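All protein chains of the complex are present and in place, except for one that has been dropped.
Chain nomenclature is as follows: A and B, assigned in order of appearance, with residue numbering initiated at 1 for each chain independently.
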Amino acid sequence: MSQAIQSEGPAAEFTRPLLLTPGADRAGWLAAKAGRAALLLVAGASVVAVLLIFFFIAREAIPFFQERGLGEAASSTHWYPEDATAPQFGMLALIYGSVSVTVGALILAVPLGILAAVVLSDIVPFAVRQCVKPVIELLAAIPSVAFGVFAVKVLAPLMQERLGLPTGTNALNASFVLALMATPTIVSVAEDSIWAVGRELREASYACGATRAETLLKVVLPAAHNGVIAAIVLGMMRAIGETMLVWMASGNACQVPAPWWDLSQSVRTLTATVAGEMGETARGSLHYHSLFAVALVLLVFSLGLNLLTERLLSKARKSAGAHA
Amino acid sequence: MITRGLAVTLAAAFVVLGVTAYWAQAQTTRPSMPPAAAASAPAPKAAPMDKAALQIDGSTTVGPIAVEFVEAFKKLHPDVTITCKQTGSGDGAAALIDGRCQIATMSRFMKPEEFKSAVEKGEMPVAHAIAMDGVCMIVHPSNPVKALTIAQVHDIYTGKIANWKELGGMDAPIVVVSRDTSSGTYETFTHFVMGKDKLFDKVEYVNANPQAHARVSTTAGAIGYVGLGFVDTKVKALPIDGVMPSRKTVQAGTYPMTRPLFLFTNGYPKLGSVEHAFCTFYLTEQGQKIIEAKGFVPVTSY
Partner (left out) sequence: MIEVNEMPQRKVLAAGTAAKTTDVKMANYVPQAAGPEQQLPAIIRADRFSLYYGSHAGVKDITFDIYPRAVTAIIGPSGCGKSTFLRSINRMNDLIPNTRAEGTLCVNDVNVYDRRINLANLRQQVGMVFQKPNPFPKTIYANVAYGPRLQGVHGRALDEQVEQCLRHAALWEEVKDYLDRSALGLSGGQQQRLCLARALATQPNVLLMDEPCSALDPIATAKIEELIISLKDEYTIVIVTHNMQQAARISDRTAFFCLGELIEYDQTKVIFTNPVRKQTEEYVTGRFG
């Protein structure tokens, strides 16, 4: 058979050359090198920029640590930087404030956000999801000042009247409003990843006789855990870095409340301290440098949190048995 | 991982772009400034009245007055371009010293450190007191307490008095509200009330007069302090040491917590310059009306 074809005439010709010409080969090699160099440059610039920011903050913070050391900042809760005779720079209360408000926000926002994401992706009809999703994404764009005004004008009086708290601007209020603000971000990112799990896996689970709840809990969420954790990290970063809102909602009392878990008392965060005090300090004063030290603590803190979640994430990934 | 790396890269690239853009802008705007910073003598920058550019920066308390001044001033001198920023007294002072502005608005007098760095640059800040401000103690309108003394306010803010019933009021904890520690209002308040003592750690801080007003007007047990201009019917201002804060008592100086508001210039402005016209605007009838409209008290009255 094949002989017959050969004898009838030549096979179809390869009209395009299969080998590169030396010139084209060299050009391709050069283009690859140049592209790689350009990418490296951009990547390097970004790393340099991050380092520069870090360096700048650290440089302005160093005079503070030189003069006061680390001990006071890490052990004392007294933050009286402007005191004329004996200024005090204890950051413990500020750290406590940041942590309590962030943790409080996450406790509220994470279950709510993931629940909403699941509802959107798996429970409501597709058309509803298509309408609601953009609206939620729009919510993520509301400026934090708006939330702050809501916290002061609506939520604070409400808490005073309904819960009988003496003050409405407190850690609970800040946590709640931060949660409100972070939830759309969490919903949006988590929903994307839950949606991306795809019909095939859901079908596989249903075909084993699983109910919807079992499918969601045992298959969909574990399969989407990367995106879900990314959503939580994003929400957390939004919460811990938020300034304007906590400055308005948290009351800014520089204290560690008497039972430390009492969220109904006012607290002050690291961010609020920097933002609130930077404008009016005399440049170059100890107070000025101390604010950079606070910023440095915040930076180290969020970096540490990021690394921690990254670690947890890889652990979760391993236990889920995705890629060995 | 790859996408995250890319996102970080992009974000950082934007930061770099922003920084360079800002730097480039700073580079181009610097030379257009009068070269006074380089000159060793405190030579006032005498800009001719027409086509002059004026930069104002500083306090958020004085800012509203300055903005209104600029509005009115532009009508009188349409060729003058004025930019007016409200960043804070400290930033205003730093900007004046660095030559980034010609007039700094400040709700406090310059600090020794600021003076020192100005003098080191060969500059001589000059203060113009343009208005008076009274710091009023305010409580919720439902609060039955009728009057306070400086000593009582002091004890409230140090935590020694924690419940209104100790002052003859209702049985409710006192929610103590203060302005942020770097505001001029705070400094005036601590100067008159606290002396060397510190505010105790349950004191809440808000970063603007309207917010202090909002906190007190919505919290039954709260006490706070604001500038005279922010007292209205939603809060109750209390007489201090028997003197009710009012325009009269502030102007006369009988109200115990009274402070001046300042404009600062580098050297006394040359007669006929824009700076001079602006820094004396508070003396005109129009300037006084603006000051009153903003809730402060003019230093002179016709």
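FYI, a residue touches a chain if its C-beta (ideal position, glycine included) is under 8 Å from a C-beta of that chain, and two chains touch if they have at least 3 such contacts.
Because the structure is a prediction, the values reported are computed rather than measured.
Asker: Indicate each shown chain that the hidden chain touches within the full complex.
Answerer: Across all of the complex, the chain we cannot see touches A.
Asker: Of A:98, A:144, A:170 or A:205, which one is in contact with the hidden chain?
Answerer: Checking each option in A:98, A:144, A:170 or A:205, the one touching the absent chain turns out to be A:205.
Asker: Using the touch definition from the top, which of A:136, A:179, A:223 or A:275 touches the missing chain?
Answerer: A:223
Asker: Which positions on chain A touch the chain that was left off?
Answerer: Interface residues of chain A facing the absent chain: 125-127, 199-211, 214, 218-219, 222-223, 320-324.
By definition in this document, only the chains that are shown with their structure count from here on.
Asker: Taking each chain's centre as its mean C-alpha position, how far apart are chain A and chain B in Å?
Answerer: 35
Asker: How about chain B: which of its residues touch chain A in the complex?
Answerer: Against chain A, the touching part of chain B is residues 4-5, 8-13, 15-16, 19, 60, 87-91, 93-94, 111, 113-114, 117, 172-173, 175, 180-184, 196, 198, 201-207, 211, 214-215, 218-222.
Asker: Could you pull out which chain A residues touch chain B in their complex?
Answerer: So the residues of chain A touching chain B come out as 42-43, 45-50, 52-53, 77-78, 80-85, 93, 152-153, 156-157, 160, 166-169, 230, 247-248, 251-255, 265-266, 268, 276-285, 287.
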